[in-house]
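Note that one protein chain is taken out, while the other chains of the complex remain in position.
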Amino acid sequence: MTLQQVIFIILAIAVIGSALFVVTTSNLFRGALMLIVAFFGVAGFYVLLDNGLFAVAQVMIYIGAISILIIFSVMLTRGMQAMIPRNAQAGSVAIAAALLFLILLLAFGPFRLVVDLSGVPILSALFRTESARVLGGVPWQFANREVPETYIADFGRALVDLNQFLLPFLLVAFLVDAVLAGAIYIARQRKPAEVIAEREAIAKEEAEELAALQPQPTAPTLPQGAIASTADH
Amino acid sequence: MGGFTSVNPAEFLGILPEILLVLWASALFAVDLIAGQSLTRRGLGVLSAGGLAVILLITLLTAPAEPQVVLGGMVRNDFFTTAFRVIFIVGAALTALVGIDFRPMRAGGEFFVLVTFSAAAMSLMAGANDIILLYLATETASFSLYLLTGFWRGNKLSAEAALKYFVFGAVTSTAMLFGLSLLFGLSGGNTNYAAIARALLDPALRVPVTLAALLVLVGFAFKTSAVPFHFWAPDVYQGAPTPVAGFISTASKAAGFAILLRFLFYTLPPGTSEASLSWATLMQPIAILTMVLGSLFALVQSDVKRMLAYSSIAQAGYVFVGVSALALGVANRAEAVAAVIFYLATYMLTNIAAFGALGMVEYRLGSTDIKAFNGLGRRAPYLALAMSAALLSLLGAPPMVGFVAKLIIFREAIGANLIGLVVIGIITVLISVAYYLNVVRAMYVERSEDEQKPLIVPAPTTVVLFVTATGILALTAISPPFWEIALQAARAFLGA
Partner (left out) sequence: MGLQNAINGIPLEWYLIVAAALFSIGLYGVLARKNAVAMLMGVELMLNSVNLNLLAFWRYLAPESAAGLAFAAFVFVVAAAETAVGLALIIAVYRSLKSVDPETLTQLKL
């Protein structure tokens, strides 16, 4: 076993172990801290994949930005934290998730298995198997090449190249803009005066409508419950 | 590596509608900031709808005669994309107008910006020819809709519905992304639909490709609210501001069908490989479950908003009948795609009318219960008339355009030899008579003590109801040329 393989196995244990802790702990704050460990482990995988750029990006974006946001939300919503960490379906969800992992392991893992699904009612229709099928050992089209030394420059150029990824690059730029505008609008705390002003504005618009409908000097009355749905706090 | 010299800027013309939509959204944002209080919310809403109308005109004038793949294979600009662009832009314009009148939401600048922006993202979904753009456009549209769902500030249900929509959306779109990442690997590092299709023909990849495609289907099923990924829809529609619920149930659903058709048909064309048969086989059960469960649950609702939510699930089921005809039929593929486009376009008009009228009732009476509709025929005759037209069209009653749309869908399913599916479809239509006509009955037969008090419908909503109700009737009269246009879009979709 080579040194890299040992490092891989240590990283895998760290990542999967901390991920399991994240999804099972009842202490959300500790969960958020273990999430950082998982993110670090994934950055380690990127180093093993000869991609220093994305290892750094992983640390900066996931640990520097996303984890901070998550810890922030944990702190902010302290009172909301349910004491029961799992819902009623947790058991069946666990079985389903384990089953999904098993299927992915068999289909994309290194072991070649020959399975005959032709007798199984639903699966045979889904996989259209009149005969036995091979699971696992997917014949990947390996490149067997080194990473070019200029991969970062190539990547940067591809992002602004009209014939490559300029359109998605522009799209995510606008995505972030629009999302921030909307998120600020939704999360912004409204002052009581603002809420009252809104209600008054609605009442004024409604009064104007009534006045336009009945120009007589008699005092117009609002339809019953006209502003019932505006009940705020 | 292509340098900047090899670039033809004319390629940007292929996504001109999307560019204009994004620019218009940015312009609205700026106008809102600069004008401040001097421009009323109504003014801003009318302005945004007007701009969308201009963009619609430009989209129609620049409709591509020949399919072209632009920007490094990212977008396929063909008449199919144009047909869906029209659905999204019209849907966004109508939503902006009814949004003004849903006063408790206080639709501000951000509302119109996000509606316009999500229309741009949906147009890119319809044109996406690359899995990277597919994912990004889908997420961009979804994020805008999550936020719009939470726009009714001060309403507890709205925020909760937005969070629920967000969580289910995030998990299903990530499942889709996981499937896409596997397809990326299975095709040897390709992201383009055509290149993926070539790589996936290898029979040795059958099982992993099927699994990856199933994961991708999860994302499509969420966007189209197909069973078993439909359960978010009723809660989200109920909590969302009603104009937004109308937008999600029409434009977003149409966008879901656009990506479903484009992705499945382009990367796994039916009949070419065994893996492609897997998704084709699945369409029929999805159609049956979606129609049946949607109709049955709609039947037991006493809240009209929830009833319309389940009804829109059932409506997606009828579209899946058309998708099944495409997947399983051979002779009438173009007609099957055209039937889907025809159905989605008419359904957009119809459901926006229904949600527009419902939103007005919800705002004025503070309730969406069936009792709130009692005597509405006397309190707001025109609104009740538009609502009846919409409900009858959703039901598929002649002379509404919904009748023509259902007829075409079932005709193409019969053409593809899916007789059983059509029988089940007709049974669910018969079930739906009960819940659609129940609302009509409440409006005209039931009496209410408030009957003498008229329910005022402001001008923007009146315009929307007039346009959609006229459309529901007029499209029946001009359905043959309309069908020809849908057929032209379908041929552009199928044409290599």
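Observations on the structure shown:
Order of writing sets the chain letters: A and B. Residues in each chain are counted from 1.
Basically, a residue touches a chain if its C-beta (ideal position, glycine included) is under 8 Å from a C-beta of that chain, and two chains touch if they have at least 3 such contacts.
Everything quoted here is computed from the prediction, not taken from an experiment.
Even with one chain removed from view, chain A keeps its contact list with that chain: residues 2, 4-5, 8, 12, 15-16, 19-20, 22-23, 28, 31-32, 35, 38-39, 42, 45-46, 48-51, 53-54, 57-58, 61-62, 65-66, 69-70, 72-74, 76-77, 79-87, 89-90, 93-94, 96-98, 100-101, 104-105, 108-110, 137, 140-148, 151, 154-155, 157-159, 164-165, 168-169, 172, 175-176, 179-180, 182-184, 186-187, 189, 233. Residues touching the missing chain, restricted to chain B, are 131-132, 135-136, 139, 143, 146-147, 150, 153-156, 159-160, 162-164, 166-167, 170-171, 174-175, 177-178, 181-182, 184-185, 188-191 (touch as defined at the top).
Everything below uses one rule, namely that only the chains that are shown with their structure count from here on.
Mean C-alpha positions place chain A and chain B at a centre distance of 23 Å. Listing the residues of chain A that touch chain B in their complex gives 103-104, 107-108, 125-128, 133-135, 138-141, 143, 154, 157-158, 161-168, 171-172, 174-175, 178-179, 181-183, 185-186, 190, 195, 198, 201-202, 205-206, 209-210, 213, 223-230, 232-233. Partner chain A is touched in their complex by these residues of chain B: 1-4, 6-7, 9, 11, 15, 22, 25, 29, 71-72, 74-75, 103-104, 106, 108, 110, 113-114, 117, 121, 124, 132-133, 136-137, 139-140, 143-144, 147-148, 150-151, 153-154, 159, 162, 182, 185-186, 188-189, 199, 202, 204-208, 210-211, 274-275, 277-278, 281-282, 362-367, 450, 453-456, 458.
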